[in-house]
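First the structure, in the form of structure tokens, and then the observations on it.
Every protein chain but one is kept in place in this view of the complex.
Our next item is subunit A:
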Amino acid sequence: MGNFAANEGLSIFVILVWLGINVFLFVYFYMAFLIERFYYTRVILGHALSWARAPAACLNFNCMLILLPVCRNLLSFLRGSIQCCSRTAARQLDRNLTFHKLVAYMIAFHTAVHIIAHLFNFERFMDSQLMVNSSFLPYVLSQIGNNDNKSFLNPIRSNETNPTIVMFTTTAGLTGVVITLALILIITSSMEVIRRSYFEVFWFTHHLFIVFFIGLVLHGVGRIVRGQTPESLEAHDPKQCASYFETWGKNGTHCPEPDFAGNPPMTWKWVVGPMFLYVCERLVRFYRSQQKVVITKVVMHPSKTLELQMKKKGFKMEVGQYVFIQCPSISQLEWHPFTLTSAPEEDHFSVHIRIVGDWTQALYTACGGDKTTVLDAWTLPKVGVDGPFGTASEDVFRYEVVMLVGAGIGVTPFASVLKSVWYKHVQKNQNVFTKKIYFYWVCRETQAFEWFTDLLQSLEKQMTEKDMSDFLSYNIYLTRWRDTEAAHFRVQYQAEDDPITGLKQKTRYGKPNWDNEFSTIATQHPGSKVGVFLCGPAALAEALGKQCLTHTESGTEFIFNKENF
């Protein structure tokens, strides 16, 4: 439970504060339209007025928030400053996309409430124009301002129209339709199915947010929500004068006709700040993309993996971070994230890119993947690199004993971690706190990550040379195999090197028995704090979390770090 609180506590707190602000704004602005100023407006609209204005305020708040989590350079800067104070707070900033989605859902919800309330408003405004009867207060109210067209209450000025036409001829109505359509298109193209299969559709449609924000700022320009002016309120008190509506402004009465005016637009005050920050963010990304990145080495690994080693002036990274890479010759607008696989101690930084889609395939061709001759350095494509982003996994080095678990492609960040630990131990000769690493790699087949087995092989060789073979203990678990291969494994059982990976430590088959593993580690390292790091699916995270709790007994303490790699 303590782990849960440590890992999730801050997130839950942030969400509760955010929900609390939403509720507060809703109630506050609901009540703000129950005052005297809007007495006559409410005569026509009833509570539908408040039901429309309250979500509008929440929409202002949420539209302000939605741009902030996607300013990743700003977040990176914040994270760097916060990291010295609190690592938990720093890690919170990695959940930015989750927050962005939550705010988006809230915007959709409030939009729905706002639109439904306005449907009632339009209907009621229309009704009061159509009920031509001077003994009917809403009708009388609707006739105010017929002369000067300025002091009117009812935005529908005639009875020869209908709500649909009014909607398309008022600023508020037209902008409302446009931004709602933009919002719906953004949401439908952001569904996970579309996002994961056709990233381009998601990304390009998402840029409709520009239309959304422009429309949002213009939405209130028409000042369609009207209440009594303060001067009119002094002369004409609704409580006393409302029942005498048939004699307003006539000789002998003390109730002049009330005057109405609209509220000035407020939305721009909420969103201008974040809009400015986002513009800065895009400028920073553009500037970074223009900075020179030199590809120093291109390695083609089997099973469709491309390794790019690059250098960029002033590039500083830490273990477990990722970068966004852009290749203008393939696409000007696409930036794709890749985990860094090099260690900070190396003189270059590298990424391993699996060829899975259009963009990666094009990159492969541009780097000479299909050619057999060596390419000259100047023929390699120009790339832009933005980053690095992500919380550094420095925590790994704070534990004496470390368990690293990588599932499938989740093994990628561990390349950086393993290399860095090795460099720290050997080349820098620092007194590294970490004394033992248990590495678990669970995957269906190692072929796709053959480059990682290469890394393990080279580490293995170096460790034997330095006589440190028991520093790193790694276990590879293959969870799927074909029957034909199984026979081959059985035959090769006695061979010295593993038939699949060529490593000295044997590959195992099936899923690891975590209970056993944890027990063994607990007995071998009594009294120490063991850090458990996972990069893999949620189901595995749950299983490991439970194991940490059950095996934390007197002495050995397992601390589960659910990192967002």
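As a convention for this text, a residue touches a chain if its C-beta (ideal position, glycine included) is under 8 Å from a C-beta of that chain, and two chains touch if they have at least 3 such contacts; residues count from 1.
Rule of thumb we're sticking to: contacts and distances are computed from a predicted model.
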item: Complex member absent from the view - protein name from UniProt, among "Probable glutathione S-transferase GSTU1", "Ribosomal protein S5", "BHLH domain-containing protein" or "Cytochrome b-245 light chain"; value: "Cytochrome b-245 light chain"
item: Which of A:G357, A:G510 or A:G555 contacts the chain that the document leaves out; value: A:G357
item: Which of A:I12, A:L34 or A:M191 contacts the chain that the document leaves out; value: A:M191
item: Hidden partner chain, touching residue among A:F61, A:F122, A:Y139 or A:F349; value: A:F122
item: Sole contact to the chain not displayed, among A:S11, A:Q143, A:T180 or A:Q457; value: A:T180
item: Subunit A, residues in touch with the chain not shown (by the definition above); value: 112, 115-116, 119-120, 122-123, 126, 162-164, 167, 177, 180-181, 184-185, 187-189, 191, 193-194, 197-198, 200-201, 357-358, 490-491
